[in-house]
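Quick notes on the structure that follows.
Only a single protein chain was left out; the remaining protein chains are all shown in position.
The block that comes next holds chain A.
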């Protein structure tokens, strides 16, 4: 078990380094010289001064040397400075955006798990009923509608027409901080973000439940007189949830993709909005820093999913 976890950890670290190389290369291949972003265009500089500055900054070195120099700084927490936001350090910019994104994605995940598992179980138990059919249609719609469109429709219905929720932001500007205000702003974007994940979880739970309900141990439980509710909630559901756990880990990518759109529609001050703004203004240090941190999070979540799965399902061959 320990050996398995360690090996997965090593692979994860290798992936992260390779990812940083890939992104470093991609961004150094961009048209334009990094020096242009560094200098003030209003102060004229001679070519000799420019080349001095270039060698001072190490930009005349070969790419691998530049990469190692960059990596050494990155490991100590220096991810460079934003070009467009008054030279703020990238690390603190990104770190300040993590909490809102985690809050949004975490609440969406909790909603998706609850909604997905409950509807999935109901659909499987009442197979081919009206409820099953309507949940399945809803899941199909949830999987096939792109997050930006469902965000717009949700905004139109709940914020504009019904006026139940504010149309954007995380807190009311100028008002004093309160949990109620935060929740009021959080519910709608989180619910919209959870749709795609809930739909996937529902489909998987339904399929997995249908399979488990035919197993011998479920028949045994019924035969020995266990109440139907407990047969489903305990004997069947606990086993049916095993494959769903891995699914939840692998939908994290989907959720990050969705969060980028939801954050930019709802003006939610998270990583997604930061990244989109950085791409719009071609703020390469911020693009690179936030991509790396998102990549690190995805790799860590995948690692945790693999390890959790090995812990809860002893049938997985470890090694």
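Criterion: contacts are C-beta pairs under 8 Å (C-beta built on N, C-alpha and C of every residue); 3 or more make two chains touch, one makes a residue touch a chain; residues count from 1.
Assume contacts and distances are computed from a predicted model.
Asker: UniProt names the one chain left off this complex as which of "Ger(X)C family spore germination protein", "Peptide ABC transporter permease", "Tryptophan synthase alpha chain" or "SusD family protein"?
Answerer: Protein name of the absent chain (UniProt record): "Peptide ABC transporter permease".
Asker: From the list A:4, A:67 or A:148, pick the residue that touches the absent chain.
Answerer: A:148
Asker: In the full complex, which of A:118, A:226 or A:254 touches the chain missing from this view?
Answerer: Residue touching the absent chain, from the options given: A:254.
Asker: Which residue numbers on chain A touch the omitted chain?
Answerer: 15, 18-19, 22-23, 26-27, 29-31, 144-146, 148-149, 152-153, 155-156, 160, 167, 252-254, 256-257, 260-261, 264-265, 275-276, 278-280, 282, 284, 287, 291, 294-295, 298-299, 302
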